[in-house]
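Up next, subunit A:
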Amino acid sequence: MILAQTTNALPDNTGYVAAAYLVFFALVLIYVVIMASKLARFERELTELNDLADERFGAGAPASRDPAPAPEEPARR
Partner candidate 1 sequence: MLYGTRLRALSIATLVTMTAALALAFFYAPMDADQGFMQKIFYIHVPMGIVALCGFVWGGINAIQHLRTRDPKYDLRSYVAIHLSLILGAGVLVTGSIWAKASWGHWWVWDEPTLVSFLIVFLLYATYQPMRFSIEDREKQARYASVFAVTAGAFVPLNFIAVRLAQAYTHPRVFATADGGLPAKMQLPFYLSFLGMTLLYITLWRYEMASKNTSAKLRSLRRKLAGDDAVAPAGRTAAPSLPTT
Partner candidate 2 sequence: MSARATEPASSESDEALPEPRYVPLRTAVRALLRKELALELRAPQAVPAMALFSVTTLVVFHFALQRGVVDGDLASGVLWVTLLFAAMLGISRLFVADHEEGGLDGFLLAPTDRTALLVAKAVGLFAFLVALEVVAVPAFALLLLGPSPSLAAYGQLAVLLVLADAGIALVGTLVGAIAVQTRTRDLIVPLMALPLLIPVVIAAARGTSPLVLQGGSQGLEVRWLFVLGLYDLVFGLLAYALFDFLIED
């Protein structure tokens, strides 16, 4: 796919092109990493808060058998 170049371009162009695209992908993937850690933290916090809510308002025993428990609060948004 790489045609023989007779221009005065540097010999190993593909390296540079690959490097540039790698930079771009690295940036996007760094974002994935950051979002992943944030998501992990959210999951942890929500579990904690859920346990806290259980302690406060009881373990929700009446609803535990129900396969599709009705939401406790009125419709939110």
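The working rule: contacts are C-beta pairs under 8 Å (C-beta built on N, C-alpha and C of every residue); 3 or more make two chains touch, one makes a residue touch a chain; residues count from 1.
In picking the candidates, the idea was that all candidates are chains of the complex that A comes from, given by their letters.
None of these values were measured; they are calculated from a predicted model.
Colleague: Out of 1 or 2, which chain touches subunit A when the complex is considered as a whole?
Modeller: 1
Colleague: Which stretch or stretches of subunit A touch candidate 1 in the complex?
Modeller: 2-3, 5, 7, 9-10, 13-14, 16-17, 19-21, 23-24, 27-28, 31, 35, 38, 42, 45-46, 49, 52-53, 56, 77
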